[in-house]
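All protein chains but one are shown in place.
Up next is chain A:
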Amino acid sequence: MTNFHYWLLLVTIEFLTIPALCQTTSFSQEWKFAHYLSDKEATDEATFVLQAFDKQSLTDSQRDSVAYLTGWLAYREKLLSEASDHLLAVSPSSPFYLKSRYFGAYCLAFQRQYDSTNAIMQHLPVPDSTLLELRAFEQGGLALLQRQYERYDTLRQHFSYSSYALSAEEKRMDAYRLGLQSRKHRSPVLAGLLSAAIPGLGKVYAGKSKQGIAAFLPVLTMGLLAWEGYRKDGPASLRFLGFGSLFTVFYVGNIWGSTLAVKVRRDEFNRGYDNKILFDMHIPLRNLLSR
């Protein structure tokens, strides 16, 4: 055996045994392991590995990587507040910055923090034309969530309607814009007045026809019973007073309910559109950036 062979043997021994004995594992290995767990959808295990890092001893880029993966796991678990906190903490020098920024902004939009989302979206990185269009699309979605139609019209000028990842969503977003603006304004006062004239009519006006019919029948029944009591037993009779009181409660309650129905219907309408907009804002993000 030559000296070179002895030397090589010693180096091999050192190379193999020292890490094993000291049980040290580098950040890169641990991060790869956490990423592997994340890919396997072993979220609890991946979070456990990420939490075990000593944050103080990490470099800035390592902290970014940990913040990105922690945020991504939280996003996948639908813990959007935690997800946005971690994703938006990733610094511009990180290779995960772009993805973290877009998804972090989306998480904020989902939490209805529109002003913060707007501030972040204005500075989203756009390395190519597709992402430029994606940014305009996300900002357009946000404008619709805020019901800023003129702003949406300005932003939609960046829509090409030809990108494979965006065209369908862009068309749907235009449809939502039309749908939102075509909504007829309903007045709670008018709904109340209509229900005062004909019980239940205010609810029909608010867009809740079945509730209107359901409200009309008990008020009518109570009214008829009170009238029968009045006609047969007189105004001082217990029958008239009892049914008259019940009729009054149902009648006034129905008027109050009709004014509320306008607000309830409006909230349902807005919530329905908000969910559709958020859903469509999400699809291109997943298609273009979820790698």
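In this section, a contact is a pair of C-beta atoms (placed from the backbone, for glycine too) under 8 Å apart; a residue touches a chain by one contact, two chains touch by 3 or more; residues count from 1.
What we mean here is this: contacts and distances are computed from a predicted model.
S.K.: Assuming one chain is omitted from the figure, identify its UniProt name from "Spermidine/putrescine ABC transporter permease", "Ketosynthase chain-length factor", "Proline dehydrogenase" or "Tetratricopeptide repeat protein".
M.R.: Answer from the UniProt record of the missing subunit chain: "Tetratricopeptide repeat protein".
S.K.: Can you say which of A:33, A:97, A:149 or A:269 touches the chain missing from this structure?
M.R.: Checking each option in A:33, A:97, A:149 or A:269, the one touching the absent chain turns out to be A:33.
S.K.: Just to verify: which one of A:78, A:210, A:232 or A:286 makes contact with the chain not shown?
M.R.: Of the listed residues, the one touching the omitted chain is A:232.
S.K.: Considering the entire assembly, which residues of chain A contact the chain that has been omitted?
M.R.: Chain A touches the chain not shown through residues 1, 5, 8-9, 12-13, 16-17, 20, 23, 33, 36-37, 40, 42, 44-45, 48-49, 221-222, 224-225, 227-228, 232, 239.
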